[in-house]
Each structure stands twice: as C-alpha cells, then as structure tokens.
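Heads up, one of the protein chains got dropped from this complex, but the rest are sitting where they should.
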Amino acid sequence: MEYSKKQRLHKLSAVLIQASTAEAKDKLRILRKLIDSSAELGEDLSNLASHLRQVAAPEEEPFLFTTQLSENRNLLEVVFRDCDDVKYRYFSIGDRQAMMLYVEGMVGSDILEKFILTPLLQLKKDYVFTGLAAFSGILPVVSLKTSASARDCITAALGGYAALFVDGSAECLLIEAIQYQKRSIGIPQNETVILGSHEAFNEDLNDSISVIRRRCRDNNIKVRRVYIGERSKTAVAIVYAANLIKPGLMEEVEQRLNRINIDRVTSTASIEEFIVDHPWSPFPQVQATERPDKVVSSLYEGRVAIIVDNVADVLLVPTTYAQIIQSAEDYSTPAIVTSLTRLTRFFSSLVAIFLPAFYIALVSYHPGMIPTALAISVAEQRLRSPFPAFMEALFMEVLIELFQEAVVRLPQKISGAAGVVGALVIGTTVVEAGLVNALLVVITSVTAIASFTMPTYSFSMSLRIMRVPIIFIASVLGLYGLALSLMVIVTHMCSLRSFGESYGGNLFNITLLGDWKDTFFRLPATLLKSRPKQLGSQERDRGGKKDS
Amino acid sequence: MISKSSRTVTGYIVLVLISTLLLTGCWDRHEIQDRSFVLAVAVDLADEGLEHSTKLETFAQGGTPKPLRLSLQVLALAPQTRGENKPSKTYVISNTGRSMHEMLRDANGQNSKPLWFEHIQSIIISEAAVRKFGLTPLIDLFRRDAEVRWRTKVYITPQDARQFLDFVPPTGEAGGIFMSNISRQEKDLHIAGTNTDLGATSVRLDNKTDVVLPAIELSGKQIKVNAMAVFKKDKFVEYWDEYTIKGAKLLLGIEKAALIAFQCPLHPDETVVFEMFQQDTTVTPHIEGEQISFTVDIAMRGNISEISCSGEHDATDKTFMDKSEALFAQEVQRNIEHSLRVMQNAGVDDAGFGRNLKAYEPKTWAKIKDRWDEVFPTIPLTTHVRVSIQNTGEHK
Partner (left out) sequence: MGNLERRTSMSPAQFALLFAVIGTGTAVLVMPATLVPVAEQHTWVSVILGAGLYFLAGTIFIKLGDCFPGESIVEYLPRIWGSALTVVTLVIFTGMILVQTSVRVQSFGREIVFFMFDRTPIEVVILSFLVVCTYGAVQDLGTIIRMAQWLLFLSAPPMAALLLLSMINIQFINFFPIWPVNIVGIVKGAIYSWPYYWGYEVLLILLPSINRRTTNLVAAMASSFLFKISLMLLALISTIGSMTVEGVKNIIYPTLLAVRGIELPGTFIERLDNYLLLSWIPFGYITIVIWIYIASVTWCQYFGYKDHRPFALIFSVVIYIASMSLHDFSIYLNMVETSRLLGFGFSVLIIPAAYVVVRWKRGRCKDDK
C-alpha cells in the first residue's frame, strides 16, 4: 500500500479528549486518593461508633450488653467483623431466641453438640426462662459462669469458651469447651539426660502445670495466674512452695510481672528482661528450663517458677551462677563422678573465657613463660604466618562464630556435610595456607568445646561475648590485662543480684558453708539433708514434716 | 541517683579512658617469632678469638679502652613445614667494648630482631677475662637484669670462650642447651654442677664466700666438663682436677651417686668398683680454746658394680665383702684428705668450714672471721667412713 500523501500519525487524545493517558492517570490518582481517604474515613467512623458505644459502658469495656438479642448480635458482629472463624449458632430456647457464639478451632464441636446444644434443644416449648444462672442445672458441663462484661465475653470466646446469649438477658453465659490442637508431652530438646525422666514442658499452660502437679502431691505448691500483655493477654502462672520460700519473694515476683508494660508476649525474653535487675549484663539472671524434674527440685529449694503460656520453657528465679552450672544429670550419676564433672564445668567456663587471651598474652608478651623447647617450636611455626597473634586469634574467633551461626540455621540433612566442611576449612586448610598456626587452631577448638559444655545454652553464648573484649585487653596489656579483666568479671558477678540473691558472690561465701556440698562437687544424697541456705527458705531440713 | 547529664559525662570519661588504653599502642608486644633467642653468652678478653673476629665487631664509644669481648649464640629459626623436622641452627654475634650492656645494645646492629635473654641457658667465661677483671664485674649485668634466669649455668674455660658458641652438638640441638644440660648430670661426680649456677654464685658473692664454678674444655668436635675453677672471693686462683672435685663433693655430702674404685683385696692388680646410692654425711666442728678442728662422719650404702677379677671369686662371699668395705672406706678417706690438702694449699674454702662455723659456732666465727684466710689452712680434719655393701648386682 502506498501512501499517496504523507499521513501523519496522531494521538487519539488529540481527537478524543477523554482518551488521553495523562488525563487517565490524573483521574486514576484522584480515584486512588478517594479510595484511601474513604477507607480512613470508614476507620474513623467505626472508631467513632465504638467510642459512642463505649460511652455508656464502664472503663475498658467496648460496649454494654443490652437485653435485646438482636442488639447484642449487632454489637458482636461489629466487634468480630472480618474474623471469619467466629461462628454464630442461632436457636430457640422455650419461646425465646438464643445465640451461641464460638470460635472454630478453639472449641471442640462435639462438646458443643453433645453437652450444650443437645440439652438446650431438648427443652420443651413451655420452658420458662428464669435467667442464665439456671442453666447450670441443665447443662452437663464442668465449668460455666455468667458475665455481663463485654470484654470478658470477647476474651473468653477467643480463648475457647462458647458464649450463650438469650433474648431478654443482658448477660452472657460462658461455657468452657476448650479443645484445640497442641503438641503432646515430648522429650527435652536441649537438656537431655541419659538416666532420668524424659518429659518436657509443652506450650499449653495447663499441661505444664499438670506435669508439675503429678510430681508433687502437695497442697503447699501454689499456682497463681496473672495476665501479661495488653493485646495478647497471655496467661502466666507463678508456681511456688508457700511454706518454703523466703517471705516476700513471691510478692516481689508478682509485682515485677504486673509492672510489665508490653503489648504481646511471644518468648521468655519478653518477660525475662523486664523482671531482672541488670538487663545489660551478659550473665543470665533467670534460668530457663524445659524439664519438670528440675522445676520441682527448684520449687523445693525455695525458688519460684514462672510458666508462660505458649512457651515451652519455664523460668526459675532467683538464679545464681552455681545453679546455672548444675545439670539434671548430676543427680543420677554417682557422687564422685558428678563432683569431677562439676569441677570440669567450672574450669571449662574459665577456659572458655580466657584461653585465647592467655595464648596471646604468652606469645606476644611473655614468651619466657613457655618452656624453651616448646617456645622454639612455636616460634618456628609462627614464622610462616604473617599476622600478629592477636589478629590471628580474632580471625579464628570470627570464623568459629560464622560457622556456629551457619550450622544453627541449616536444615538437618545438610548439617552433617557442613560439619565436614567446617572441620576441613578451619582445621586443616587454614594452617596449610599459612594464615594461622596449628597451635592456635588447637586453642580455638578447645575454647569452643569448653563453651559447649555449659548446661545452659544462653550461658555459652554469653561466654562468647565475654571472650572478645578480653582478647583485646590481653593484646594491650598482656597477662596483667588478663588479671585485671578477671577482677572486673569477679566484681561484676558479685555485684549482680537476682531477686536479692547475690549471683556469683555466694560461690565462696563462708557463711553459706553448708551450700558448698552441692556447688563445686556433690556429696551423696544421704548427706544432702538440708536445703541451700542461700535461698533463705523457711525450713532447712529436707526430712519433711507432717503438717498441712 | 545520678542525673542524666552526669551520666553522659561519666560515659564520655569512660570512653576516653578506654580509648587511651586501646589506641596508645602496646609497648611490649613483640611476637615470639620476632625475638632473637639468645641461648648462650661467652665473655672473653678483646683480643681472644681474633681468628674469627672482623672489623665490625667494635663501636666508637668516645676513646675509652675496649678490653672485653662479648659473644652471643643466637638461634636461627627455621620455618617448619609439615612432616619435616629440621633442627634450628645457631649463629654467633660478637662485639667488643667496655661494659656488657653497651656491647649488647650495639650488637643489635648486627641482628634483625631484638636480642632476648629469657631463654638463656649458659654463660661461658674465659680464664683470661676472669683473671684480669674478677668474676663480679663480668656477671653483674646478668644478676641485675630481670630477663635472665636464675638457674643459668656458668662455666669457666681455659681456652677462648667464643669457640664454644660455634660448637654444634652431635644431637642437633642448640649448643647452649646442650652445654647447660651437661651440668644437670647428677651422677657424674666430676662435674661441679650443684649450687654453681648464676643464682647460687650470686648468693655466694653476697655472702663473701669463695666461689667455685665448673670448667669446660673444647677439643676438636668434643666438649667436656672436667675440672673446677676456684676463686678466692671472686679472684680466680686455679683449677682443680676431677679427683679433687670428687673428694670435695664427698666432704660436703652433696653427691647423689658415687663410684669408688680400688684394688681388689685378693688381687691387688685388679679393680673393684663400689657404687654408692645412699649416704649420710655430717661435718661437726670442735672448738678447744683457740684450736678449731673438724670431724666428718660418713656412712655409705651401695652395691658392687664392677669387678675385673670376677671369674676368680664369689663376690657375695662375706670375707670378700668385709675386706672390700674396709678398702673402700680407706679410699674415700684418702680422697677426702687429698682434696682438703689441695684446698688448704690454695687457701680456698670449698669444704664449707666457714659456713659451718658461722652457723653453729657464731661466737668463734665472730672472732676469727677477719683472719679466716690464715686460719683455714691450719684446720685439721678427722675422717670416719663406714661403707656397707648391699648387693652385688645380678651376677655373683
């Protein structure tokens, strides 16, 4: 086809104004703004509406229930708007309308059907409704209560209760029907022992408490519940032995827990860091455990256990350094063997902090302390590597940290191969490449192994933190710097207080001489007749008394 | 409670303090491979060992004379590769000058790494140097410095001291280590190794008692510690041979094992050797008016270790053993009397008589201590020796 004359291409918008893209974009932008502002307006309106609803209600309640069922239904539907797992069941009792509200997945439907709906649906047409409280004689359920508070109703419904409303009553009947999926009692992941119980806590608060109760049929073991978290309202249980703990300890714990001002509780750290005295210290001042037998023996020593719902660890306060070093297995092996392993653990905590720094101090500052033959051999090995000792040590430290972090994140199938790679890289090839000398590799691996012997994982992490500044100090001031840093650590440990108990200071305290039986070594159980004096329990004799 | 501003101020002060520590540098950080290990030191007169000397071994110090020569045996580190085990070699740095410390500092000019003395093993001093200057000025630097070990071995040699540093031992280890380990042989009674290291010598010089030091000699590729150099206070007197050393040790009671050889009682041309492993020696002073005398009581226990006429008789025979014991005791007595004679002729008190008097008879000592040099040669000694043979080894 030929163009007889030159035809120019024009944009459509020159002809049709509405087709211009610029205008379209403009209009689109305006439309988006309108949509956004209308969404904001909608939110503001609903906020306003909820505020209005709240006018008549007491503080903290979003609204007041009325005697009209339809009103209540509207109010609830507004509150539970877009919560598609909240279900409503409408039926009639006698001649009145009734509604049952429940959250699917948190309640057991067969409980609802068999024990709530069946008796209610079998009520005859001429049943006279006298009030919700009368249903306690009709419904064969274990736990029910009435409540006029909307906040309670909402929280309970979301917690697994079924809420029953009847036309003509401004209250709701909360019926417990909790049945949800949870993990069964499993074995401990981090604190395994060879001999002893293999149960661990799981995420459900009631299961945890029952696991403790099973081990001690003692009415003096008290359980108090508090709710922490403005929005998550997590249940936290404080468990203690009332006739044994130091007077004032439980009140202090409860006071600190109630002071926590946070909106949700997801892990023990949320609670832990709020209740300790020194959150910046690298030492863990609260002990977390997943073994019930440890919790029970701690309760009977006079400590308090804090169980947090949806967290599989239980916090024990007060905690001292000696308790962090003890492990549950110590009580299943013979006393002499245990004493040796305890001493090894104390020694390895020292090694884990100081060994690389000691190497640096010896090699760089005081090589005269190394015996002559070894000194010559070390000097010859170090001729090949170009770095000063302190840089080598830091390099190995960084490598080990990278390696540890990497192995933690790997899926199980690959971690075996990663181990081999790590061993080859860190062990052999770094030395062959001349970057680092072989003695330092030995020292670094001994240090890493020593830090893994700690029974509490968080403590082995804090040992790593402490190692690095001490390497710096040793590279500036040699063995003298090492001694000074030991002084600083000792002072810090003695000044730490965990709920009034000195953290590290009572290791060598002569007034607590009786406690030494179970600190550095463990005497046979026949000799461990009294509770540790440090925790100040009201009664020291472990023989037990026949009282109530 | 500390207010917010003072908390900030405190924070800044702490930061400044920490950075002064970290940023100002580490004055004493010298890596171990950046130090030169000095394993042995040799002190000579300046014109000894001239055949090895070069014109670089001196420095200008303002026209003062340079009588001394200091030589250092320095370890040359050989980088180790895997699987190999090359022994390290050593090399010698030498310098002449007036004071040891100046010579040392100047010797750094011949070396790439700072010289470092914390692993020094032996100090060898030539007889000529010690005759000219006495012992004290030569070892003063080593007594004073904090780096030198207190148990460094000191040797005197009648030859040039420097050639000992060139000696390469057959074991391949460094010469200084080899030479110092010779002194640690406890069983060889001809080595005067007990209480003759740097620390003990320093203590003797402080107490103004006579010093003895082992003497070492080099011949071709062999080295031997065979004699003892004796000093009157710190002036060199003479050398004593092995027999005298043995007698002196027997007298002092410091031997851990001794061999007494004497003729066989039945065959006077053959030798019987007794090996002592336990002894009990007491030296007692006796004062009668102005006359001082000493008695030494020795009880020895040991085995018969070698009989050259063994085919002829039974070593466990009682008469043989009794006769041997008497003869061994006689030999010990002879040895001790010979040593004492040598000591008294030289006027050097290595028998511990002075120390004994000072400890147990202080009143007498106070009277004669200024005349001790005259009194010591006149003191008689009575010796009582008792030898008892326990067994004769595995063979009769």
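Just so it is clear, A and B label the chains in written order, and each chain counts residues from 1 on its own.
Convention: a residue touches a chain if its C-beta (ideal position, glycine included) is under 8 Å from a C-beta of that chain, and two chains touch if they have at least 3 such contacts.
Note that the structure is a prediction, hence the values are computed from the model and not measured.
If you put the hidden chain back, the residue from A:Pro188, A:Gly478 or A:Pro532 that touches it is A:Gly478.
Residue A:Phe508 is the one among A:Phe91, A:Tyr180, A:Phe452 or A:Phe508 that touches the chain not shown.
Of the options A:Pro371, A:Pro386 or A:Pro524, the residue whose C-beta touches the omitted chain is A:Pro371.
Looking at B:Arg151, B:Lys224 or B:Lys396, the residue that reaches the missing chain in the full complex is B:Arg151. Residues 246-249, 251-252, 365-366, 368-374, 477-481, 483-484, 486-488, 490-491, 494-495, 497, 499-502, 504-511, 536 are the ones on subunit A that touch the missing chain. Residues 17, 20-21, 24, 27-28, 118, 146, 149-151, 184, 199, 202-203, 206-208, 355-356, 358-363, 365 are the ones on subunit B that touch the missing chain.
The criterion applied here is as follows: only the chains that are shown with their structure count from here on.
By the touch rule above, subunit A contacts subunit B in their complex via residues 363-365, 367-368, 370, 372, 375-384, 388-390, 432, 472-473, 475-478. Residues 21-22, 26, 28-33, 35, 37, 75, 77-80, 82, 88, 116, 118-119, 121, 147, 174, 177 of subunit B are the ones that touch subunit A when the two sit in their complex.
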